[in-house]
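Here's the structure, in structure tokens; my notes come after.
Here the complex is missing one protein chain, while the rest keep their positions.
Labels run A, B, C and D following the written order; every chain starts at residue 1.
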Amino acid sequence: MLDQQLVNALSLGCVYALFALGFTLIFGVLGVINLSHGAIFMVGAYAAATFMRLFSLPLWMGLLGAFLFSGVFGLVIDVLVLKPLRKRNAPHLIPMIATIGVAIILNNGVQAIFGAENLRFPAGTIPDDALEFAGIHVTVLELGIVLVSFVLMGVLMLALKRTQMGRALRAIAESPKAAYLVGVNVEGLFYMTSFIAAGLGGLAGVLIGLYSNALFPLMGQPMLEKGIAVIILGGMGDIRGAMLAGLFLGFAEVLSVAYIGSSMRDAVAFGLLFLVLLVRPKGLFGSLQERKV
Amino acid sequence: ADIKIGVAEALSGGAAQYGTAIRNGFQLATDEINAAGGINGNKIVLVVEDEQGKKEDAINVFKKLIFQDNVLMVFGPTLSNSAQAADPIAQAAKTVAFGTSNTADGITSIGDYVFRNSVTEADVLPETLRVATKHANLKKVAVLYGNDDVFTKSGYDNFKKALEDAKMPVTTTETFAKGDVDFKAQLTKIKATNPDAIVLSALIAEGAPIMVQARQLGINVPFIGGNGMNSVKIFDLAKGASDKLYVGSPWSASNATPENTKFIKAYTAKYNGAPDQFAAQAYDGMYIAAQALKATKLTGALPADRAALRDALPNVKWTGATGAFTFTRANDKAGKPAGYDAKQQAIVSVTKGTQFEIEK
Amino acid sequence: MSAPLLKVEGLKVSFGHVEAVKGIDFQLHEGQITTLVGANGAGKSTTLLALSGLVKKTAGRVTFDGQDITGLAPHKIVSGGVVQVAEGRATLTTLTVRENLELGAYTRRDGAAARAADMERIFTLFPVLKDRSEGLAGNLSGGEQQMLAIGRAMMAKPRVLLLDEPSMGLAPIIVQDIFRTLREINKQGLTIFLVEQNVRQALKIADRAYVIETGEIVLEGSGRELLGNPRVQDAYLGN
Amino acid sequence: MSGFDNFWAVYSNLVLSLGINGLLALSIWLTLACGMLSMANAAFMGLGAYASSILTLNYGVPYPAAIVAGMALPALVAAIMGGPTLRLSGVYLAMATLAFGEVVRIAVLNTESLTGGALGLNGIPQLTQWWHVLLALVVTLLVLWRLRRSKVGRAFEAIKEDETAAGLMGIDVGRHKMLAFVLGAAIAGLAGTLNAHLTFFIGPGEYGFNRAVDILTMTILGGINGLTGPVLGGVILTILPEMLRGLGGFRLVVNGLVLVLIVLFLPKGIWDPMRFRQWFGRKGEAA
Partner (left out) sequence: MLELSGISRHFGGLKVLQDVNLAVPDKGVFGLIGPNGAGKTTVFNLITGLLPPTSGTIRFDGQDLAGRKPFEITRGGIARTFQNIRVFKEMSLTENVIVGMDAKLRYGAFGLLASTGIFRSEERRARDRARELLSWVKLDHKADQLADNLSYGDQRKLELARALATEPRLLLLDEPVAGMNSSEKTDLMHEIRNIAERGYTIFMIEHDMRFVMGLCEQIAVLNFGRIIARGGPEEIRNDPQVIEAYLGREDDEATNEGVAA
């Protein structure tokens, strides 16, 4: 049973990490805990399900469509809401509050258009049956989620670490003023980040939406809370941290179901998060961000 | 004069899915009743308000309907939690509060103006279990339920009692939370205990993926579900993994009585989708109220009319989409008579292909 | 005299009701060191920030190399060749020293080899930076960070370097170094606009100097002229 | 029925909710005032609600005593968990307090015999009178107003701006943060108690993440540079959805839109004395 549980934990952890990637990117670069990320996630899932149903598209087209569609949403939110707040030098929690408003609009807008009932992806989007290796059951989708999240993590990390643009993004994360001074097109990178982060959110929406295959307007909310835990534990905008924290949460949850009791699952998982923070008050990779007195 | 009836349901928020189905049920019944001449020539007018599935809003909406819109009675609210908060308002204002979806224990203990036609699962589940045990030859079962939601939790409580009464051994009891997407940890654990069936108290949004993921893990035993699983949506959401789900309820999509057939046909035509149990109970609820109204002499004096309606309601006998219906008196905490619960016969059916097949 | 490389006309900047810069004119000539001196709060930093497009100009016009750059976005100004070392350094503390320098070259498109060569040049200028190149910039001491900031600006291959109090917080030996370095890079053709509190040193190396008081330019002349001006001696040299 | 009686019959709960939400907003204002982003106040509200309701419902304890208990329990819990937790700063504190809230919620779900688990507690006596809420709000405002005008308020603000510098001014940062945290918890507990004894019913789902975010929204939207802001924020966020009732299906969309617009046009919060001054200043200039 343990081997199956470890596989379960890995895939659940990757589910969390997948959600967290875009979330942490926007958190890191714009410094905003974007509480509409859950809604964007949902929009991505709805968009893909609708496109695929209407035009009988294959999954990869749905994923692409969701990425673009949500990305555009992210861009629009940035232009209409976040940018004016940046311009006005709004205090740092204000953008977060604005994104709550955006989430309310999106959640209820989708409900008004699609209704509140559960929606699903067209049947046969992805093979439902599990593959079996030595008594361990895994689905294609789970493998896909694990693969995609690790690949995305690798790509994002490389991009941030090794490229000039990555350095520019990290510069913005610390001080937009300093970034301006070296000639970074800060606004441009803000747009790009908002687009990519939201696109990744939409992508996660499709993959995780396929996982339960019961879409509903508020499907992003439960993910949001766990996502916040993951990105904070992982450290401000730290991609590797988000991945690790996601896995941490996945393993904590699954193992507490396996060995402590499912009704204590969230208490154990969040209790552990709490303890980790007491030991590492700046998250898993906090030491990297310590500043000089 | 028009007869104003308040409808307070969750049309937004997490429970909107159920609230909208319920509202549709009311609307359909009202239209039919009005088209057939109304109540002794008077039309029923619905005053619909959204209570968002939150207790504060439910209270506000009840007050608005009762004191400002001066409705004769109020249907709703959607969730049992909200009913616990809002029904006392109606009770104090001596106005009937009629729930069509509140299944938690103790709602009708609030007072003698509180009615419901939603079957408490206490009546249904033993029957479901009995039928399933017989048909699938169960020796031991595992239990899985949502422990942070009133609907699924009170369903579990009734299952637990029914299992104890039936002396059915339980291999393990596992829980999940609303909004979860991954249930494999629990299912893996259940699988290791080798049950003959899984007793599941869940709503469809979690219940469908649970069935899918169970099959993916190689668990092929039957599921025994509560009210929340009694929806044809299961065939869509759990496509390919929806077989062998036993549900018991007074209403079944496959129950071919003339009343039910008519209801399903009318609903599908009007709303472009199949009805579920929530819609059916709301539909019947409106007809039950209509029967009471027909038997009441409305004077135009609101307090008197409200009281008269209350007095007329307990005597209603009605056969609708959910079969034959009568009220039965409930007691309050002190054991004194209070509100009214439903008394109905359960139908147990099992999924096969894309159909509920009636087993009993 | 040749046409000025950078020309400022009627520059005004306000913060709310306070007008910090009240319509000033000045020019930078190619290959020269120009300095702007003045008391605390006179508006020097504000002027520099306005040139870089980091604070909004209420009025005025800035021409660089014959082109109007008044309303340009900050990154366009940098890629045009006007680069600033800001007051307080604006070091990126969470990046390594090397990454800071590499970022300095953000707007450059002339290939890795040229950038690496420039990086070596900066390492010769400031050897500490080489020793600490893989460490986080945030852990450098104040003076080390100032060196990094100058080095970073030079990585952009600027045509005009705007410096806001580069000597602040530096050991005397380093201050001398820095002024020597400024002379040196100026000799190689770089135009420098220097804001300094170290008025004596600044006037010594400046070809042209302006004195700003409460947002207005009150004196201008060659560095040597102002060094001898009694009013300047009185107010800024603290004799 | 007179106009007022009629109004009161329909809107009494709404009006009292305004006061209660005002209290909640103030409770988190207190922690924000010294720079702590604590998301635990929803959980503290729940602790207060459960403690007092269990007392009045099961043990017939008189209401005043229940109120005291409803404030004391969260305050006590805050004092215990504050020690290790308040060392955290910024979002890390938010995370830890959110995790704490989650643990409280699960604890309530798992102590069914005492708390009713997911089914909640029902039949709570409706003991809250309008003047209870008014009194609670007035007293809280008075206390906070006095605090703000004193060295404690200044210390809070100094800590908010720069903890290290504040410590080096001789301010005991830890104690001040603890004070804000514990007092905030007590106020949240008070709000929870008043709310529970108004709505007949409480359940564990009410004190989770969403409530925490709601409370924060009220305060920030209202403006944290004073006591008026949070109360105003509480009032507006409570009334807005009610006012939009006429709009039907899209009413919450409009609700969200209004929220965004307020934030966009009043980024320092609705109550922003500086902006008022600026507005008046401008008018003065134009004249």
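As a convention for this text, a contact is a pair of C-beta atoms (placed from the backbone, for glycine too) under 8 Å apart; a residue touches a chain by one contact, two chains touch by 3 or more.
All figures in this text were calculated on a predicted structure; none of them were measured in a lab.
Chemist: Of the residues C:Val37, C:Leu190 or C:Ile217, which one touches the chain left out of the display?
Modeler: Per the contact definition at the top, the residue touching the missing chain is C:Val37.
Chemist: Considering the entire assembly, which residues of subunit C contact the chain that has been omitted?
Modeler: The missing chain touches subunit C at positions 15, 18, 37, 39-42, 45, 87-88, 128, 139-144, 146-147, 165, 168-177, 179-180, 183, 197-201, 204-205, 223-224, 234-238.
Chemist: Name every residue on subunit D in touch with the hidden partner chain.
Modeler: Listed in rising order, the touching residues are 143, 146-147, 150-152, 154-155, 157-158, 161-162, 164-174.
As a convention for this text, only the chains that are shown with their structure count from here on.
Chemist: What is the set of chains touching both subunit A and subunit B?
Modeler: For subunit A paired with subunit B, the chains in contact with each are D, in label order.
Chemist: Considering only mean CA positions as chain centres, point out the chain farthest from subunit D.
Modeler: So the farthest one, by centre of C-alpha atoms, is C.
Chemist: Can you identify the chain nearest the overall CA centroid, using each chain's own CA centroid?
Modeler: A
Chemist: Sort out for me whether A-C or A-D is joined by the greater number of C-beta contact pairs.
Modeler: A-D
Chemist: Using mean CA coordinates as chain centres, what's the gap between subunit C and subunit D in Å?
Modeler: Distance between chain centres, rounded to whole Å: 49 Å.
Chemist: Any idea how many Å lie between the Cα centroids of subunit A and subunit C?
Modeler: About 42 Å separates the centre of subunit A from that of subunit C.
Chemist: Just give me the whole-number Å value for how far the CA centre of subunit B lies from that of subunit C.
Modeler: Taking the mean C-alpha position of each chain, the two centres sit 74 Å apart.
Chemist: Two-or-more-chain contact residues of subunit B, please, as numbers and ranges.
Modeler: 12, 147
Chemist: Residue numbers in subunit C touching 2 or more other chains?
Modeler: Touching at least two other chains: none.
Chemist: Of all residues in subunit B, which touch subunit D in the complex?
Modeler: 11-12, 49-50, 52, 55-57, 59-60, 63-64, 67-68, 80-81, 84-85, 88, 104-106, 109-110, 147-150, 152-154, 333
Chemist: Once bound in the complex, which stretches of subunit A touch subunit B?
Modeler: Against subunit B, subunit A makes touches at 1, 4-5, 8-9, 11-12, 15, 108, 111, 115-118, 120, 123, 128-130, 132, 137, 139, 208, 211-214, 216-219, 221-223, 253-254, 257-258, 262-263, 265-266.
Chemist: Show me the residue ranges of subunit A that touch subunit D in the complex, using the header's touch definition.
Modeler: Residue positions touching the partner: 33, 35, 81, 84-85, 88-91, 93-94, 97-98, 100-109, 112, 221, 224-225, 228-229, 232-233, 236, 263-264, 266-267, 270-271, 273-274, 277-278, 281-283, 293.
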